[in-house]
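Have a look at the structure that comes next, please.
Every protein chain but one is kept in place in this view of the complex.
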Amino acid sequence: MRSDTILKISVAVFVGAFFLYLFGPLIIMSVTAFNSSAFPRVSPFECFSVEWFNVLVNDDKLMLGLRNSLFIGLGVVLISVPIGLAGALMLMQISPRVRSWYYTIVISPILIPGVVLGISTLVFWDRLGLMFNADYDSFFYNGIFLTILGQATFISAYSMLVFISRLQRFDSALEEAALDLGATHVQTFRKVLLPFLRPAIGSAAVLAFLASFENYNTTVFTIVSESTLTTVLASKVRYGINPSISALAVIIVVMTLFGAGVYEIMRRREEAQRAASTLIAKAGDAAAVLGRKRRPVYAEPAMIILTLVFVAGLGTTFFAGTVGVDQCKVAVKEEKRRLAEERIKERKLKSMFKQAAPGKETGSKSGGGTGKVEAKGTEGYKSIFAPQNLEGQVESDEKPAEDKGKVDAKGTEGYKGIFAPQNLEGQVDSETKATEEKDKIDAKGTEGYKSIFDPKNLESQSGTNGSN
Amino acid sequence: MNIAQSIREFFLRNGMVLGLYLVIAVTFWILILIVLPQLYMLDFSFSKNLPPAKIGGPEDVHTLEHYEFFIRGSAQNTAAFNVVDLQVFFRTLLAAAFVTIFDLALCYPIAYYMAHVAQGGWARLVVLSLIIPFWVNEILRAFAFRIMFGSGGVINGFLIWLGIVDEPVDFIRENVALYAGLGYAFILLMIFPLYNAVESLDKNQIEAARDLGSPWWRIHWRVVIPFAKPGITSGCTMVFMLSAGALAAPQILGGPSSLWFTQIIYQWFQTGNNWPRGSAYAVVLLASTIVFVLLMMKIFKVRLGEIAR
Partner (left out) sequence: MSADVELDDVWIKFGEFVAARDVNITIKGGEFFSFLGPSGCGKTTLLRAVSGFLEPSQGEVRIGGQNMQGIGPNKRPTALIFQNLALFPLMTVWENIAFALEVRGVGKAERRKRADELLELIALSDQGDKMVHELSGGQRQRVAIARALAAEPQVLLLDEPLSALDLKLRQHMRTELRAIQQRVGITFIYITHDQGEALTMSDNIAVMREGVIEQVSDGNTVYDHPETSFVASFVGENNLFSGRVTEVSDGFATVDTSEGPMRARNALKNGSPQLSAGDSAYVFVRPESLKFANGHAHDNTIKAHINQQEFEGHFWQVFMDVPGSDKTIKMSMVNDGMELSHATGSEVSLGFAADLAVALPEGPLAAE
């Protein structure tokens, strides 16, 4: 009995740990969205604030990416749902000898790595464009067009799988019955098959849209000079992060929760309905269901509660966010200044004994106003130079908002420095922040590199980077 | 046997309009979206890196130089092999295998728990809650792990608070964040095939084994795992392939000195501006994944349809 209890406890602990792993990151990320701290963090929790949501919606690049993502998602749905349906219908009637070959080919895009699909789409259409002597602004080189095609390649397979599982429950005698009663093939398709497939079309479309919306691996190659939400996000996350990304995550998590809730309710309804209908069929009692009306989804009690919670949550965050934030911020700033001063004193004390490192000097110079980094090398460099990264800025903290970071990137790709003014706030604690930035050291030397300059690099490695 | 007759029957069965729709849609998909781009990429990987003006010209000949580069490195390279790229390649495969094993170890108990221990509404809730992290954008998932594992992040804060470490641990440099993030990203793809397989196991078999005095680990080893083999194969294949082909997570969570193979491909395209070489590397990736899938199919005797679902 005792070992049984131990087993039970360890199972509970394991399941608990699993869910901590599953939700911990999302919860922590969500919390950081409401922290006024410029770096996404949970502690110290400075002020409860929704400013990052504002930052988010005012971010033009992100919004442009979002628009493109929505457009691409729509395009992918419009292409991959009909293709997936055709693929599934074809599978149902193809002769068994060809079937396994056919299946292997159409299912392969799911197994082929996304980057490979992106690359093959890119080079193929590039070549076609060359063959037709197309202009560079023609669709052969259009990132949105290529992305739709590249994504549709594998998303069609997803939607095909959805259709296959639904079609397996389709009684093809229904089609024959319709034909037999004089319907044309198109009428049969429209009046018999499509209504049956409607739920599958819905789920295939949602699946296709979501898969498109969150795709990165294929998109990053096919998008060329355009951008989508994921590519903008990726470059943001790689080259400097702030909690507006957490804010976006909060929105997505909430929407997913909402969607999952709706899905679960729909599923329960369908199940209940099916159970009822089989019961009736068995009993042969038609009267039992007479006059029973289906409740619309939005009238489902669980749905109403879900919506209320959703709206209430939004409302509270909004109001809570506007009240008392400024006051809190001032207090936090004051506290920081005090801490910073202490630190400066400490450092000054230290520097009495030690000689200042040359790198430090560079740092303080560039931190004063314009940080300019020149990246040399055979390949382009992506250098993101966020002013707050520079140690020594504590001294120049008095005139922060005017700071401008300038990035000189040579090579084929220009680079996007992300310098939202809010990044500059609270620079006093850049020391802790600095270590959070990751530095990438070129491992190879011949290849181009992304160096994210942080104070450590500047101190000791500013020379190394150039010579790499 | 008789193609003309098959085509006639096809149109007789579907009618002209629908028949054309099926044929055109499927042909477009297979030829224009799947087969031709892959074939062209293969061809392209054998061509020299030329400016557009010279393509089709006398210099545009097939060459093995990109594959040679992958194995031997540049002409200046004194070593026998392109140590850097090959190392990255094999380390990627190894790391992907590690992530796969991690996910399997993590998900198997959970799948079993969901299928045979959890009851009714709670089981549904567990299933549903698995889906939610999956639909959060992969970039955001990686971002979350970066927040957590940063030096001022929750994990370090917790470790310091516990007094286990004095200084923040650089989880990013140590690739802990990367493995945790990759493992996280593909949990769902591991758990559902496992769950589907384990769930269809008759509970009586487990009870019979228990009745015969078998300890719990032997029940799993001798009864549940052999039964769930197709699910395990499917989950492992998917997780391995997706980890090896991942790009966002390594870009965001990868340590400074560790590259993922996809990142090298990405560099040849984005910064290296050598598309044919990037294509050659992509072909290497594609070929190794094909070999991997075939190997899994052969070893575990499953069909392709059982893997990709």
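The chains carry the letters A and B, assigned in the order they are written, with residues numbered from 1 in each.
Please note the rule applied: a contact is a pair of C-beta atoms (placed from the backbone, for glycine too) under 8 Å apart; a residue touches a chain by one contact, two chains touch by 3 or more.
Predicted, not measured: the structure shown is a model, and the values here were computed from it.
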item	value
Given A:R67, A:K191, A:R337 or A:K350, the one touching the chain that is not displayed	A:K191
From A:L20, A:V98, A:A177 or A:L339, residue that would touch the chain that is not displayed	A:A177
Missing-partner contacts on chain A, residue numbers	171, 173-174, 176-185, 187, 191-192, 195-196, 277, 280-281, 284-286, 289-290
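Criterion: only the chains that are shown with their structure count from here on.
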item	value
Distance between chain centroids, defined by C-alpha means - chain A, chain B (Å)	18
Residues of chain B defined as touching chain A within the complex	6, 10, 13-19, 21-22, 25-26, 28-30, 32-38, 40-41, 44, 52, 55-56, 74, 84, 106, 109-110, 113, 117, 124, 128-133, 135-148, 150-154, 157, 168, 170, 172-173, 184, 187, 216, 237, 241-242, 244-248, 251-252, 255-257, 259, 262, 265-267, 269-273, 275, 278-279, 282, 285-286, 289, 293, 304-305, 307-309
In the complex with chain B, residue positions of chain A that touch it	7, 11, 14-15, 18-19, 21-26, 28-29, 32, 39-43, 82-83, 85-87, 89-90, 93, 95, 103-117, 119-127, 130, 149, 152-153, 156-157, 161, 184-186, 189, 210, 213-214, 216-217, 220-221, 229-230, 233-234, 237-238, 241, 245-246, 248-249, 252-253, 256-257, 259-260, 263-264, 379-380, 382, 411-413, 432-433, 435-436, 438-441, 443-444, 446-448
